[in-house]
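Left out: one protein chain. Kept in place: all the others.
Naming follows writing order (A and B), and every chain is counted from residue 1.
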Amino acid sequence: MENKKIDRIINKYQGKPNSLIQVLLEIQSENHWLPKEALDRVSKKLNVPLSQIMQIATFHNTFSLIPKGRHEVHVCTGSSCHVRGSTRLLDAVQELIGIRPGETDSDSKFSLDTSNCLGCCNLGPEIIVDGKHHGKVTPAKAEDVLKNYE
Amino acid sequence: MKEILLQIDGKEVKATEGMTVLEAARSADIFIPTLCYHEKLKPYGGCRICTVEVEVRGWTRPVAACLYPVEQDLKVRTRSEKVDRIRKMILELLLAHAPYSIELQNLAQEYGADKDRFEKESSFCILCGLCVRYCAEVKKKHAVGFVKSGAKREISFIPEISSKECWNCKECFPLCGTSYLQAAFVLAESLAFSSASSKNATEK
Partner (left out) sequence: MPRIDSAAELEELRKGILSKRDPNKPYIAICAGMGCHGLSNDRIITAFEEEVKKQDLKKKVDIRATGCHGFCEKGPIVVIYPEQICYVEVMPGDVPEIVSQTVLGKKVIDRLIYTDPNTGEKAAHQSEIPFYKNQMQHLINNNTKIDPKSIDDYLAIGGYSALSKALLEMSPEQVLEEIKKSNLRGRGGGGFPAGKKWETARNAPGEEKYVIVNSHEGELGAFMDRAIFMGNPHSVLEGLIIGAYAIGSHQGFIYTRHDTPQLKNNIDIALAKAEEYGLLGENILGSGFNFNVEVHFDIGIFVSGESSALMKSIEGKNPEPRAKYIRTSVRGIWEKPSNLNNVETWANVPLIINKGSEWYASIGTERSKGTKLISLSGNIVNTGVAEVPFGTTIREIIYDIGGGIPNGKKLKAVHFGGPMGGSIPESYLDTPLDFDELAELGAPIGAGSMLVLDEDTNMVDVIRFFLDFLSNESCGKCVPCREGIRQMLKIVTNISEGNGREGDIQLLEEISEVAAAASLCALGKTASDPLLSTLRYFRDEYEANIK
């Protein structure tokens, strides 16, 4: 990620002592992951120790310290999806794309993560690919959803 | 500073406003065990071994002595059946990580804690944060910090900082209560396998 982009994000919050989390979220959202150089820059510019940044950046899977694939796949593991079979769905998805939650496959096509409840319980169990919801997905139907992504 | 009178284990104790129950107890030579407390550091309230019972307006409740502010006429009990049960369990939970810690063993004896109650865990660290906080608050170097959340929480050194700062300092080593010098171990690991350890931090 270019320094210019990072600076632009930081500058948006100029003078706000509490902008660290918001800056990290924007970098994550724009770049899809947090490169080490970006964190160094944020640390310097906001004058926050890197150790504090690392704590936030590793606190939840909202942030990623490794590059993401072209398609970000989330399997909802909320309570309603759980009782409707999301564990088996997650197993099926892992099997299909060969990675575990938190990982990216070797040709950078898919990244996989679990997701907390997004409030679309009517769709459960669901897979979310690049923000698009695919509802009532049985383990057998997972392939139909994922095969459309290149 | 306003003077405050409180009662700890039936004894009248004088304290000043803004003090914690732990500070008031120590000033009166009343012992309350601690694992994450250090005079030079801000109270942390992580280990909860300093849990005592306080009575306010007829209500008794367990609180962390290192954080609870003194109040006029507060009644504190540093030992009770409940307090002892809490400390015993906390020790047993921690002994699953650091069974050979002298500090933990001594306390275990006092509270009848069984070091083998729980299956041993792979990490020796009890996450008291003494090394992390000492480095940040006293040394102001921030070479070591916490990473990850919940049951996966651990300490982690920032290689760029620690390679410059740590070898001439090492002041956090003797603070470690685990007998395993956790800070020393994690530091060596992070410097020797710097790429591996940053990878570690990314694994969820």
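Brief remarks on what is shown
We adopt the following convention: a contact is a pair of C-beta atoms (placed from the backbone, for glycine too) under 8 Å apart; a residue touches a chain by one contact, two chains touch by 3 or more.
Being a predicted model, the structure only gives us computed values, none of them experimental.
For the chain excluded from display, the touched partners among the shown chains of the whole complex are A, B.
Contact between subunit B and the unshown chain involves residues 45-49, 51, 62-64, 67-69, 82, 85-86, 89-90, 93-94, 96, 118-119, 121, 126-127, 146, 148-153. Although one chain is not displayed, its contacts with subunit A can still be listed: residues 16-22, 24-25, 29, 52, 55-56, 59-63, 77-80, 82-84, 115-124, 126, 131-133, 135.
The rule is short, and it goes like this: only the chains that are shown with their structure count from here on.
Annotation: 33 Å between the Cα-based centres of subunit A and subunit B. Interface of subunit A with subunit B (complex): residues 36, 49-52, 54-55, 58-61, 64-66, 101-102.
In the complex of the two chains, the subunit B residues touching subunit A come out as 132, 136, 142-149, 156, 158, 160-161, 198, 201-204.
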